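With one protein chain withheld, the remaining protein chains of the complex are depicted in position.
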Amino acid sequence: MVFTVSEKGLELRKTVEEISGENIFKCYQCGKCSATCPVVDSMDMAPNKVIRLVQTGDMEVLNQNTFWVCAACFTCSARCPRSVDIAKIMEGLRNVKLRNKQDFINIYSKEFIEKLIEEIPQMAIVSAIKKGVW
Amino acid sequence: MDYPYYPGCTLKTTGKKDEEAALEVAKLLGFELKELPTWTCCGVVYNLTSDVMADHLSATRTLIRAQEMGRELKTNKLVTLCSMCYNVLKQVNLMYKNNPDKLKNINLFLDNEEDYLGNIEVMHFLEILYNDIGPEKIKEKVKTSLKNLKVDPYYGCMLLRPKTIAFDDQDSPHIMGDILSALGATVIENPMTVECCGAHQIITNKGAVLDCVERIVSISQKKGADVIVTPCPLCQYNLTTAQKTLFEKGKINRKTPVIYLSELMKISLTESNQDYLKDYIFIKDKLDERGGL
Partner (left out) sequence: MAEKNQIPLVSVFIMGKEYKIPSGLTLMKAMEYAGYRYTRGAGCRAGFCGACATIYRLKNDYKLKSALACQTTVADGMYLVQLPFTPANKQKYDMEKLNIAHNALLKEYPEIARCISCNSCTKVCPQELKVMDYVQASLRGDIEKAATLSFDCVQCGLCAFRCPAEITQYHVGQLARRLYGKFVAPKAIHTEDAVNKVNSGAPRAEISKLKSMSPAEIKDLYKKRPIE
């Protein structure tokens, strides 16, 4: 089956590779990253599948919540047999969205401000902001 | 020996107990942690993009402060208690070692600071305890043995990943366990010791944190741990808060207390201090019932 990547898809792939500094095609879909990811159950799509979509230039990848739920724990990168830094690829995808002014940052989420902000360690708030999830 | 010490925002607020205990433990072991005179947030989490430099500014300023204080104290080390601060500072430091052009760039931008020369050695408190002091010396100084107390050392992600900054084995770390054994405690082996606690997802996706914590705590409880010991304030918060919810939902049938390594060390390195132990009834009771104190 012949499969053509769209213009946008090619651009997405190039941008993700540039921002992350990783070679997307090193991944051979072994699935180890998804197997080891601690938060994979909350993701719409497993990390290895997300990488596959970037490889094939499928724009659907930008609608997944995978890289927003990512806790940046680096376990996937530590386990990958081909030394692909999946954490960096997730950061690349987050930045593709953030740099297109598609902010995930909702800094005045009412429930959080009223209840949790007084007891949560600062490091949680700062890292959530840095990863664009709040 | 005096070490420049970088606290980080959280250790001044929710993690205050960790700092208080650690400063005292240091004195008992013969060294001193001297706080940097001024400092900014470390800029957690390390920015993984290849082009952004702004997110590294906070960490760079911290390294310059350490450079300044290092000249006074004649050392190039910087000690931190918080795992995330350690991770960011060490990765930023390494990034400058591997990319001298980025270091040049940031020095150019920071025009009212001195140039960062790239020579600071970032260390975590655990490294000082294990390498500079050593479990043998710690054992000698034990006044209250934690005999028969079952502890579960929980590392979390930030101390051992990525490999370039790890100071212990990535899959089976032993440093914290060795120190706890030196204090007389029985160390439980938990395969989930380096599993992530969910970190910042506690804010937007609490379900993910509940899953992670259930995985860690259920094995810990099955193996009979009395207390979970961790160096990271966020792990301590996540493990404690998630256990409350898991207990209410009936997913676990008891709540294991989670405390900082420095607090346990303080208990062990001082004479049975009844006043201080009032806050740690769960440990005192366990030790009492097994004739430990």
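First chain written, first letter: the chains are A and B, and each begins at residue 1.
The rule we apply is simple: a contact is a pair of C-beta atoms (placed from the backbone, for glycine too) under 8 Å apart; a residue touches a chain by one contact, two chains touch by 3 or more.
Model, not experiment: these values are computed from the prediction.
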Touching the absent chain in the whole complex: find that residue among B:2, B:20, B:35 or B:55. B:55
Considering the complete complex, of A:34, A:48, A:95 or A:122, the missing chain is touched by A:122
Touch list for chain B against the chain that is not drawn: 9, 12-14, 38-41, 43, 54-55, 57-58, 61, 110, 112
If you put the missing chain back, which residues of chain A would it touch? 107-108, 113, 117-120, 122, 125-126, 129
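In this section, only the chains that are shown with their structure count from here on.
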Chain A and chain B: spacing of chain centres that average the CA atoms, whole Å: 26
Sites on chain B touched by chain A in the complex: 8-10, 13-15, 41, 43-45, 47-51, 55, 82, 84-85, 157, 161-163, 170, 194-196, 198-205, 207-208, 211-212, 215, 233-234, 237
List the residues on chain A that touch chain B in their complex, please. 18-21, 38-39, 41-42, 68-69, 71-75, 77-78, 85, 87-88, 91-92, 95, 112, 116, 119-128, 130-131, 133-134
